[in-house]
Structures are given as C-alpha cells and as structure tokens.
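Coming up: subunit A.
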Amino acid sequence: ACNSSTDEKSEEAVNPDDPIVVGSFVDTEGGILGNMVLLILEENGYNITDKVQFGTPDVHRNALLQDELDIGIDYTGNGQYYAENVDEEVWRDASEGYETIKKYDKENNDLIWLAPANANNTEMLAVKKEFAEKHDLKTLDDFADYVNDGGEVTLITSQLFAEKKLGLLGMEEEYGFNLDSDQTIMLPHGNTAEMISALVQGTDDVNVSLVYGTDGSLPDLNLVVLEDPLSIPPVFEPSVVVRAEVLDEYPDIQNIIEDVFTSIDLEDLQHMNKDVIVDGLSPKDVARDYLTEEGFLD
Partner candidate 1 sequence: MINIEHVTKKYGDFTAVNDLSLTVESSEFLVILGPSGCGKSTLLRLINKMIERNDGVITVNGENIDDLKGVQLRKTIGYVIQNIGLFPHMNVYKNIATVPRLLKWNEDTIAKRVSDMLALVGLEPTIYQVKTPAQLSGGEAQRIGVARAMASDPEILLMDEPFGAVDPINRLRLQKEFRKIQRKLKKTVVFVTHDTDEALLLADRICIMNKGEIVQVDTPENIVLHPKNDFVKDFFKEEGILTILSRKPAVDYAEPFELDENPLHQDATMRDVLLTMLTTGQERVSLINGSISWDALLQIAGSDVHDSE
Partner candidate 2 sequence: MITINDKTLLLLSSIGAAAFVFLNLIKHKPNRILPGEPYTSFEIFGNIGITILLVWGVFIVFSFVELKHKNKIIFILTTGLIIALFSLLLSNVEALIDGQSSARISFSAGFYVQLFCIYMLFSTYTERIKNHTYIKWIGLLSIVGFFYYFTNTDAFSNLSLVKEYTIKKEQFYDHLRIHALLTFASVITGAFIAIPLGFLAYSRKKLEDKIMVPLSIIETIPTFALFGVLLVPLAGLGSLPFFEQIGVSGIGWAPAYVALTLYTLLPIGRNTLTGFHSVNQNVIEAATGMGMSNRQILQKIELPLAFPVIFTGIRIAFIQTIGGAVLAGLVGGGGMGTFVFLGLGEASPDLILLGVLPIVFFTILLDYILRTIEKIIGGIIYD
C-alpha cells in the first residue's frame, strides 16, 4: 500500500481540509524520524502540517494528549514516565515494554503506538578510546573495578538517569561501585550531545559520559561504549504514536509507517544521526536519502 499514490498526489490529497499534524522532539533524531514520517505520508498523498522538531518531550506528549498533534514520535522506554502502576522491570524488555505502553495509552488516552523501529536508543556510558585502552575498560564490570581502585572519574550524566534504579543507581548496585557527588556532573536535561562534547573536550575533567544507543557520532569522536551485560536501563525504541481518532479516519497510515519503521535498525539510525550531527547534513535530506535507498520513495 505504500506506493499506491500517484504523481498527482497534491491535487487529490486524501485529506484536503484537515491536514494531519506530524510532530517530533526538538532533537536530531526527532528531525530525522519526523521527516521520514512526513515524507512518506506526503508521498502517499496525505496532506500534512509540519510540526517536526517542534518541542521538548513533555510538550510533545501533552500536545498528543490535547489533540494538538495527530502523529508524534516517542520512545517505548518513556512509557515508564507515562504509565502508572506498572512494574519498572517491564521497561527493560523490548516487546514487553512496547506492549505495556501500547495497551496503557490505547485504554487511557486513545493513543496508538505503532510498531517500533528495531533500534534501542538506550542509555549507556561511554569513555574516550585512549582512556579505555589505558585502563583496559570494556564493560561496566571493568569500570566498577576501576572506580573501586580509586581511579579518577568525572561522570557527566542526566539527573534522571543518575537517580533511577533503571539507571546509574541500578548500575552502581548491580556492578558494585559507588560514585560520590563530586565525581558526577548532573544536568537536568538528557542532552547527550552536550555531554559528549564535554567528554571530548575534557571540560571540567569529564572522562565518562552518558550516551544514547543511536548516537552516531561516537566512532568519529573516538569514543567507546562500556558494555552493559546486565542491560540495566530500559529499552528505548522509537515508535510512531498516532491518535486513535486519526487512525480510524486514515487506517492506511499504520501500514505505511510501520513498513518504514520496522525497516530501520540500530546501525541505520546511528548512521543517519552521524550524517546530521557530524557532517552537518539536513535531517530532511538524510531522511529522504534513506527512504529513497530503501525504495520507499522514487
């Protein structure tokens, strides 16, 4: 169904009066994935209002809840903040987490989570390559040893990650190490680009940073990720969230979008992120290139 539309799409738009509002987070990945949804829907003749990269996650979420957005892009792991009375552990499993939030939002908020991409944008810790080689760090176990041997550490992280069981707190517990408050710099936001740049530039002696799974710039910046054999943090897979009402009206879009999203894997996303962040390409171009390459667009 994805290639059903024709060249005269603009003339016979499926929904000429009431365009579908597509939005995403104001970050790189939001730009790429948002544009992807936008392009593919336009390709299929839908009339779209472009709200890509329009706001912070909380605004984005609220906008969906208040019917201000029709389609958004969110991460399954964020379900931990949205759903109430759910055991934390479910978020650590990809499909369980997805099903949980899907069910929850469908029942409570009339929001439908479409099948997510197979790319876990989870939280990880990264260090510089030389640093890892010098101290022989590969996994968090190694890191725990390093810390416990009194190695110098300045970890930059988001506050939320640091104070969660499914985050640093859990890692400390499970791997057996402990960081003092003067060994961490806590930022209230989860902007890893900033943390990474602090790590690369050594600002304030930062030598460990929180990174996300899909951050594409790590190899270029000579950074390596510390493996997390216990997979402590939740799974964050990007998924398109549609309002049930909209989906009822345009049932076709589910397939169109899911086709695209399920085609994306971790490497694709890392690569695309790198193109934008490191090489400075436009997110829309990157999205279009991907869609063209995969044959969704001509």
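Quick note on selection: all candidates are chains of the complex that A comes from, given by their letters.
To be clear about the criterion, a contact is a pair of C-beta atoms (placed from the backbone, for glycine too) under 8 Å apart; a residue touches a chain by one contact, two chains touch by 3 or more; residues count from 1.
Keep in mind it's a predicted model, so treat the numbers as computed, not measured.
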item: Candidate number, among 1 or 2, whose chain touches subunit A in this complex; value: 2
item: Of all residues in subunit A, those that touch candidate 2 in their complex; value: 23, 26-28, 31, 51, 53-56, 58-59, 62-63, 66-69, 191, 193-194, 196-197, 200-201, 217, 220-221, 276-282
